[in-house]
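One protein chain is absent from this view; the other protein chains keep their places.
== chain A ==
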């Protein structure tokens, strides 16, 4: 790069400028029009809101920049000893009490790579396959709780429960503690600081953090298999992480494991209620259609809508000149609606091919729980199709998050259906039984230690 090029004025570099508050209702309500407009005019733009940041929405543009770990940083420099970067949230909310970063999602290699290598054997497709009987049984119990009433809230009664219980099981925690984690994990995503409910949610979150710290101490003292035990024994690039760093990692796994899977499941069930012919087809042709339908729901609803990065060195990509220290938003959600890659992008095609969506991110930070999410989603969805084939979501009953700047989620999704018969024990009893099976069979071990699938007695 010549000296002249290096001093291109900001006005020239940022000539494609937009003003979009992703945390406003407008972003959610006008999402499709905005995506079309940006793709046509400014697939990479300078967004003036929230202190200014680059906004990548075009599929090719996002693809070309998102995988450039050589010029991007995820680091959240909480100790102030590195370059002062602020992690993956835009806007960054400075909080003097916040002493943890978002686990390895707010780290760069090599530390980030050590964490993933340590945790992948608990979360790979082979590792997750071992849990399927447990997920099926938890799902069965959730549906049994309501099957005789003909009424369900798909969020409260199913999609919030199964991912939470399974995540705790994989962590190696007591399953019955799922309720301590469920509400604050979801509510802290959708409750803005100016909400009257905010202090209560903050209090719940605080209790959750304290409970998790205690759990980490307990597992350190009395080892039991699972992700937490791995974290308290692992060596990361020559050091052993302290409890605060481990807490950040565990909360990343919980945050990633709960709200996103709930969001995907609720949206998919809502859409299938609105398209009963497609629902019937999916149920009938699930052998061939379930995988592609799952990927299409992932593409269309993109539960984790995007991620922030910091530019770590001056660079030019596809004609955009980025400067070190500038912030960048990777809009997975908008890239998933780019008609250059996805024909008829704003319509769900259950049999879509070539569906290379970026809903789990791209590059070295690909969602580490993607295999868990897919497995739980497919089991919950097919169980609903089998046991509540005629469900109808209550008109006006669905409560979507007011804003979708972080997660495209849902708070409630009530529905009615023709009542059916229970097949087994209720949820509390089933959770106790699954706990015993987890303990006896050491299900939460890494797949490299224990490869056998769970056996229900």
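The rule is simple: a residue touches a chain if its C-beta (ideal position, glycine included) is under 8 Å from a C-beta of that chain, and two chains touch if they have at least 3 such contacts; residues count from 1.
Here, contacts and distances are computed from a predicted model.
Trainee: Would you kindly match the missing chain to its UniProt protein name, picking from "Ferredoxin", "Membrane protein", "MoxR family ATPase" or "Sugar ABC transporter permease"?
Mentor: Options "Ferredoxin", "Membrane protein", "MoxR family ATPase" or "Sugar ABC transporter permease" narrow down to "Ferredoxin" for the missing chain.
Trainee: Kindly state which of the options A:74, A:185, A:312 or A:370 is in contact with the chain not pictured.
Mentor: The single option touching the absent chain is A:370.
Trainee: In the whole complex, not just what's shown, which of A:49, A:89 or A:124 touches the removed chain?
Mentor: With A:49, A:89 or A:124 as choices, the missing chain is touched by A:124.
Trainee: In the full complex, which of A:356, A:436 or A:453 touches the chain missing from this view?
Mentor: In the full complex, the listed residue that touches the missing chain is A:356.
Trainee: Residues on chain A that touch the omitted chain in the whole complex?
Mentor: 63, 67, 116-117, 120-121, 123-127, 291, 295, 353-358, 360, 362-364, 366, 370-371, 447-448, 451
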